[in-house]
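With one protein chain removed, the remaining protein chains of the complex are shown where they sit.
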Amino acid sequence: MSTKINVGVIGLGRMGRVYATYLASRVQNARLVAVADRHMDLAESFSKDFNIPRWYRSHEGLLADAEVHAVAVLTSTASHKGVVIDAAKAGKAIFCEKPIAMSVEDAEEMLAEVSKSGVLFQPGFQRRFDAGYIAAKTQIEQGTIGTPVVLTSTSRDPYRPPLEFCNPAVSGGLIADMGIHDFDLARMYMGDVKSIFATGGTLAYPEMKEIGDIDNAIINLTFESGGLGAVHLSRNAVFGDDIRTEIWGTKGSLQIGYFRQTPLLVMTKAGISHDVVPYFMERFENAYLAQVESFIDAILNGREPAVSGSDAVEAIRLSLAATLSCREHRVVELDGGKMPGAFSA
Amino acid sequence: MSTKINVGVIGLGRMGRVYATYLASRVQNARLVAVADRHMDLAESFSKDFNIPRWYRSHEGLLADAEVHAVAVLTSTASHKGVVIDAAKAGKAIFCEKPIAMSVEDAEEMLAEVSKSGVLFQPGFQRRFDAGYIAAKTQIEQGTIGTPVVLTSTSRDPYRPPLEFCNPAVSGGLIADMGIHDFDLARMYMGDVKSIFATGGTLAYPEMKEIGDIDNAIINLTFESGGLGAVHLSRNAVFGDDIRTEIWGTKGSLQIGYFRQTPLLVMTKAGISHDVVPYFMERFENAYLAQVESFIDAILNGREPAVSGSDAVEAIRLSLAATLSCREHRVVELDGGKMPGAFSA
Amino acid sequence: MSTKINVGVIGLGRMGRVYATYLASRVQNARLVAVADRHMDLAESFSKDFNIPRWYRSHEGLLADAEVHAVAVLTSTASHKGVVIDAAKAGKAIFCEKPIAMSVEDAEEMLAEVSKSGVLFQPGFQRRFDAGYIAAKTQIEQGTIGTPVVLTSTSRDPYRPPLEFCNPAVSGGLIADMGIHDFDLARMYMGDVKSIFATGGTLAYPEMKEIGDIDNAIINLTFESGGLGAVHLSRNAVFGDDIRTEIWGTKGSLQIGYFRQTPLLVMTKAGISHDVVPYFMERFENAYLAQVESFIDAILNGREPAVSGSDAVEAIRLSLAATLSCREHRVVELDGGKMPGAFSA
Partner (left out) sequence: MSTKINVGVIGLGRMGRVYATYLASRVQNARLVAVADRHMDLAESFSKDFNIPRWYRSHEGLLADAEVHAVAVLTSTASHKGVVIDAAKAGKAIFCEKPIAMSVEDAEEMLAEVSKSGVLFQPGFQRRFDAGYIAAKTQIEQGTIGTPVVLTSTSRDPYRPPLEFCNPAVSGGLIADMGIHDFDLARMYMGDVKSIFATGGTLAYPEMKEIGDIDNAIINLTFESGGLGAVHLSRNAVFGDDIRTEIWGTKGSLQIGYFRQTPLLVMTKAGISHDVVPYFMERFENAYLAQVESFIDAILNGREPAVSGSDAVEAIRLSLAATLSCREHRVVELDGGKMPGAFSA
């Protein structure tokens, strides 16, 4: 049907399959016409399960498919740069999962090619599409809390990922992997960051020291506006997923987040108890769906994507600055956007 | 694909469109191949929007479609009997929204035909498929609360439906329309009901008196086990949808339900506030989906449906008994299941 | 000091000691000058512990004490009548714990003597002095919820009292002992009751059958206004004390009550849990204090007591009607206030 966008998904790892499933069945204006993964079996079996017309071993194959109008890039972070540049050259609209690159330089190179090709580019920050974060933004715009002056943003996972995934060379480390969401929210609600100070430690999983990563961090932000912020990161919220943001204004405050998954209280002599959102996928299921719907709608309606390429660059810059601050135990000033280095440096 | 069930939806009113949308896109093992509605335009336009192959003006047309293996009956309650009997004769597996009939006699006649035809029949009670109610059942089976002895079940809508829908001749009236869910849960958690006493009134919407319906009711139940129950019904929970069930056992208690829709607290000098689940569709979106998935899976796997025809009959019987009790201001004994009359009597 | 009221406490059982302690130390305008209890040791030891000037073996002794201006009657319900009548004759201001008598006739006889003597009389209904119930009343008066049309009031204790205390001959039975609070609230928020239907059972403590009492009850009320009500009573809220009232109006609703005692959430792999208010004394500690302060202030300021004698009579009448309804499994009409019998009948 002419009003649907033909989409290809590149990369069928954990998140790739999530996006592909949504695009295959739940995004009304999208038609998933192709998938690609280096592991041919994965692409083929997924295609069969979901009646996807075509599958490819390489992203080049999928990008050469003239039926594909837009791509969702869900490969490993390290490979984003090559895939996105190729996709831009192929003239496809591009959705790219966060972080879009391992360094600011790489990210800027990608965006330069996107700009040259004139294709639509939307980086992945699904929290921006969650009902709670959207409602908070609306409340701020309506003046409910006056001027926002302090933000705290918390991301605590219930357990550490497999060590091969934690490896800073792959993930950028705790601060980049988890904090990038909070840095993006910090910019969205509070504006540009002026300075960063981060502390971290390997406190719950000694084995993470071997791969050079930390499992907890607290990051102090000052904003250009004079406002203050704190980002709390952890891999050991063992009870479940703890994703919260608080915004404090001159006239009121907002708290975003929730804990309980199942609407059941169990009340015994041991007290009253309930379960907890188990992981970010359950927490943000609807947000992931809304995000990819937003991407498709931007293409269909010829409007700017809801998140810009520079949002992605700035979140990387802050992640790098915080990582550097944590490593060198010193305040890092974000003066004029200069921030050398990369996650794996 | 051979593992998908071809389904037809009969009736494209409010709930019909909900089920049809789910069957069209979100139920993995179903393929929506036909829809029928007396309003031809509705069937045709829905079919085009969702790429449904065929549409019909009459349920007979759809039932004659050999490609259709199963039907979801979402027509008005008064027409359920004819459609279900025709569908059974046509050999289709049948899902029928609650209440399946306006009287116990009609319901039993339908089930007799279903039984004769040997088709699978599942009545609609979506709460049984909600995560909270399921988790409560699991907790009871695990012995967490000992023996359940008291149940309170609450259904309060934020506003009254349009008067033509409230009309007892169409809906059966407040007690039947809303309470049937609570009666079904009461039986599920507590077993057979022994006596009923109901009080009701038209307290919030004077205009409902003209159509002969009430807008609030409190219903007292005793169970064959000796246990006690109460059902609270209202059309004026103006803040939002209030759907709760509490089960009290000898060793503990369970509370099912929740209020907040958006994960945001707004904190100002006026206090702390949050929004509320607006209506039953938002509350039970996932349950409706799980219910129709359960129906499809029962067909695919040749197993008994999760809810039986006699569950549907008994919930009607209790609704009628409560309606009668309310009208005559007296205790009604459910002795041996005799309960004359029908909703519209 | 001239601005303090000299008070005597009659009866030093569980509640008597609570009131005496408050009067001894926490009620600014009261001076506890005497206590009386049939068990001389109790009166003497309490007096020594709290520096109370005088103690008595009999209420007659205390009532003859010219220094005593007001008395708090905390003896067993069965003895209230005699003590209150003697106190009225002695010209003392009287606070009497609920229920003030075992029958409407006794209560009316007591109030007649109070009236003849012209002394101030305040029956005990401490919930009226709890911050939540007071705030609810204020909200209703401000019109926040429009016209109140439905009330549910819940009193669930975590365990049964000792059998000798449960005995209906002493306590009046579950409905009188616990429900009287809810009946009083029902009248306060909704006005006069028109009819009552009650069901009950001995469901959690088989041993209570031997003393002829039930441990759970659900009571259906209709009000003269047309409004509806339900009272839920239980002895087996094993997790803690469950005292809640909900009031539903045409424009909004109110929920009074809370569960958590200690401000601590414990979050582990087992979920999130917290403790619960253990018993009514913890729940209503401040309300008991405020109640006795209100009594003293009424004396000091020469104003009407916050709760009237007829409030006490009506709550007894409703308790008796509900007990009768439960016993005979039929609706009881409160026509014109005739309600024969007594709790122990």
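Read from first to last, the chains carry the letters A, B and C; within each, the first residue is number 1.
In the analysis below, a residue touches a chain if its C-beta (ideal position, glycine included) is under 8 Å from a C-beta of that chain, and two chains touch if they have at least 3 such contacts.
Keep in mind that what you see is a predicted model, and the values were worked out from it rather than measured.
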Hidden partner chain, touching residue among B:E108, B:D275, B:D297 or B:E333:
B:D275
Quick one: say which of A:A34, A:M178, A:A237 or A:L318 touches the chain that got left out.
A:A237
Who touches the missing chain here, A:L120, A:V149 or A:I211?
A:V149
Among C:M40, C:A64, C:A112 or C:A135, contact with the omitted chain is made only by C:A135
Kindly note down the residues of subunit A that lie in touch with the hidden chain.
147, 149-150, 152, 156, 195, 197, 199-201, 203-204, 216-218, 220, 222, 226-230, 232, 234, 236-239, 248-253, 329-331
Hidden partner chain, residues of subunit B it touches
237-240, 259-260, 267-276
Even though one chain is hidden, which residues of subunit C still touch it in the full complex?
1, 25-26, 28, 51, 130-132, 135-136, 139, 144-145, 251-258, 260-269, 275
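In this section, only the chains that are shown with their structure count from here on.
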Centroid from C-alpha atoms only, then distance subunit A to subunit C, rounded to Å. What do you get?
58
With chain centres taken as the means of their Cα atoms, state the distance from subunit B to subunit C in Å.
42
I need the residues of subunit A touching at least two other chains; which ones are they?
260, 267-269, 275
